[in-house]
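Quick one: this structure, given as structure tokens, is what I'll be asking you about.
Here the complex is missing a single protein chain, while all its other protein chains stay put.
Moving on, here comes chain A:
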Amino acid sequence: MKTKLMHRILACGGIAVLSAGLLAGCSPSGGSTSSSSDKPSGEITYALQSFAQPQIKPIIDEFTKETGITVKFASGPATDQDLLTQLVPAFTSNTSPYDVIDTGDPSVSALAAGGWLAPLSDVAVKEYTDDLSAGMAAAHKQWNQKDGNTYRLYHNFELGYSWSNEALLAANGLTTPKTWADIETVGAALKAKGIYSFADAASKPGLTFVYLAYLTAQAGGNLYQADAGTKQAFEFAKKLIDEGYAPKDALTWTYDQQNQAYMSDRVATMRQWTFFNDVAPANKEWYAPEKAVLVDPPAGPGGAKTWAGGWGMSVPKAAKNKSAAMKFVEWMNQPEVAIKLAKASSFFVTARTSVLDALGTSGIAKVLKHYSDSGFVTPRPYHPQAAKTETIVDEIGQSYLTGQMNINTAMSELKKQLADLG
């Protein structure tokens, strides 16, 4: 009886295993989605920030038509910290909800260090690197490559641009500030009217770093050295708040709140990313070209500077349909497609030679070219553990700006905490 029972159990087990195998083979996502000839096919999921999805959809449709690979959009995280929070748990268990992900600078270096990204194909990388302008090539080498492999291709190369509400300034008999001293002068003139001369959203997480890195670039400092330039930048930021030339509440603002303040004529000039170029004209009640003029960055002791960073496409090592994902990245980064993408969305504007040649005479690409040619652009401060170091700058920066520590403590604490990372 026992033998019979064992046979039955084994038989049932066998059937179960066989059924599972058959079911897996039949399921739409089961097994490989590539055909027997290894030609990429099937469906991929691309995690991209929601606002850019409808803008590039027609180009994605072209890709599907050409390759037969369908692309499903997923709403990608908008910040590096959210991206790491969402994806690291999945990656550590060797799974990925997406086949292609949009990664920012700090997140790509963390994910590559963790060994969770697949090196991109040589074909895609070659065509892309041949098309890069000098400034972008340096950033690409710094952020996207590790141990000779490439883990990301920029589709977005962002600069912190300077916007000036020249109409507001003119109404008050003022002009756009060109230096730090000018920002103070304009601030003093506008203060009584409840208008700030400058603003940059600097909330945690991440945005405080962006702002302080921007000022440090203008001071000619190195943020991760906590040097004299960094100290000057921190002190200038605090002075703007203490004197009422910049809003203290910007320490809690998101970029949407910053735009709102600017478009309520409460802020005369600001540093903002590319997307404001689409946001401003969309506010038809408020917008006039002279209210959102792209101007040169203000000059600090180190000159008129801003820093560049960006977002790009990466393929997780655990992607379900990796071959199709690689094909997608390769196709999307061809020079002619890059131009189409840049025309479709400002989130796909880069300093690639092809893009600048095709679009560099108008719009944001023209300003990007001008900034690049004028030597305004410095690279984003690099650290192999950038996600963590930017958090450190956020905390120490905010602590100093809200009077929780003095400048010397802030600088020594910054140095110490960075050194602790090794």
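Basically, contacts are C-beta pairs under 8 Å (C-beta built on N, C-alpha and C of every residue); 3 or more make two chains touch, one makes a residue touch a chain; residues count from 1.
Please note the rule applied: contacts and distances are computed from a predicted model.
K.L.:
Out of "HTTM domain-containing protein", "ABC transmembrane type-1 domain-containing protein", "Putative spermidine/putrescine transport system permease protein" or "L-beta-lysine 5,6-aminomutase beta subunit", what name does the UniProt record list for the absent chain?
P.N.:
"ABC transmembrane type-1 domain-containing protein"
K.L.:
Based on the whole complex, identify which of A:Asp147, A:Glu285, A:Glu336 or A:Asp420 touches the chain you can't see.
P.N.:
Answer from the full complex: A:Asp420 touches the omitted chain.
K.L.:
Which of A:Glu43, A:Glu127, A:Asp227 or A:Asp249 sits in contact with the chain that's absent?
P.N.:
The one listed residue touching the chain not shown is A:Asp249.
K.L.:
Spell out, residue by residue, where the missing chain touches chain A.
P.N.:
5, 12, 81, 84-85, 88-89, 110, 113-115, 203-205, 247-249, 251-253, 257, 260-261, 266, 384-385, 387-388, 391, 394-402, 404-405, 420
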